[in-house]
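Shown here: the complex without one of its protein chains, the others still in place.
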C-alpha cells in the first residue's frame, strides 16, 4: 500500500544521504522524495512516498525515528491529508495541435510557462492522480521532457 | 553560487542513496532535492539545487556522470531555464485577518486548499524567489507548518 511519510530533519550535510542509505540498505522502496527548507532554516522537511505492507511501513517509520538527525516522523497514511505534486512538461506542439494542448492545460488549470517554435512547457500542480491523468493525455502529442517534484503533503485540520 | 543540476537516473533502489552519499562523502551541500518518475517509469529525474564555485560544480557533475546508474546529468546553470518550486503553508488566521491573507494569496496566484477554524492552507507554485517572498509576507501571521518540494527545472527553448 502506498504511504506518504513526512520527515522533519536537521538541515545538515549528510542527512539526506543517511536517510536514503537507510532505505537502500534495508531494501525499502522510495517512489518519490522531495526535500526543501522549512520556515526555519535549521530544519528541512522531506516528503517520502513509499509502499509496503503495514509491517514494512511500521519498520520504516521506526527506523526513521531512530536516526539521530530526525526531529519528527509522521506517517500521513494514518490521517486525512492534503497532497500536492508539481510537474513541468515540455510537449511537442506541432502546428494545428497547439490549440488542443492549450485546451487540455486549461481544463486541468495548468499554466503555460514557455512557448517554443515546436513545443510548449506546461506547469501543473495537484494530487498525484490528477498529474498522472494529465501526463497520459499529453503523451500522444509526444512528451519531450518531464520533471516532477514528487509529492509533498500535510495533515488536514488541527495539528 | 547557486546551481541547479538535473540528473536522470535509472529508477532502481539505492540510486538516491548512492547520489546523496556522493554529495555527503565529498562534502558538497544539497540545498534541495526533488525526485520523481518521468514519463518513462524506468527512469527518475532528480533536480538538485546546490552551491559552490565553478570547479566544485564541475567536480559534482563529473562525479555524478561517473556513477553507473546515472543516465544524464545537466548543469542548468549553463543555459536559460525554467524553475518551479511548490509550497504548502498552514498559516494562522486570527479573527479579522482572514481577508488580508486571502488577498496575499490572490496576489501571488496561490490556491486555498484547506480551511480550518483557525488556519488556512495555501498552495503556491513558482520560482524560488517568489515562494520566498510569499513566505516572508505570511510570517507575521504565524506559520504553523510549511512543506516545500524543492525546485524542479528544465532548459528553455530547443533541446
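Lettered A and B in written order, each chain numbered from 1.
We adopt the following convention: a contact is a pair of C-beta atoms (placed from the backbone, for glycine too) under 8 Å apart; a residue touches a chain by one contact, two chains touch by 3 or more.
Just so we're clear, the structure is a prediction, and the values are computed from it rather than from any experiment.
> Would you indicate which residue among A:3, A:18, A:90 or A:148 is in contact with the undisplayed chain?
Of the listed residues, the one touching the omitted chain is A:18.
> Taking the entire complex into account, which one of A:32, A:70, A:125 or A:151 touches the absent chain?
Residue touching the chain left out of view: A:70.
> Tell me, which residues in chain B touch the chain that this view leaves out?
21, 24-28, 59
> Residues of chain A in contact with the chain that isn't shown?
Residues touching the hidden chain, for chain A, are 9-10, 14, 17-18, 21-22, 25, 55, 58-59, 62-63, 65-71.
Rule of thumb we're sticking to: only the chains that are shown with their structure count from here on.
> Distance between chain A and chain B based on Cα centroids, please, to the nearest Å.
Distance between chain centres: 10 Å.
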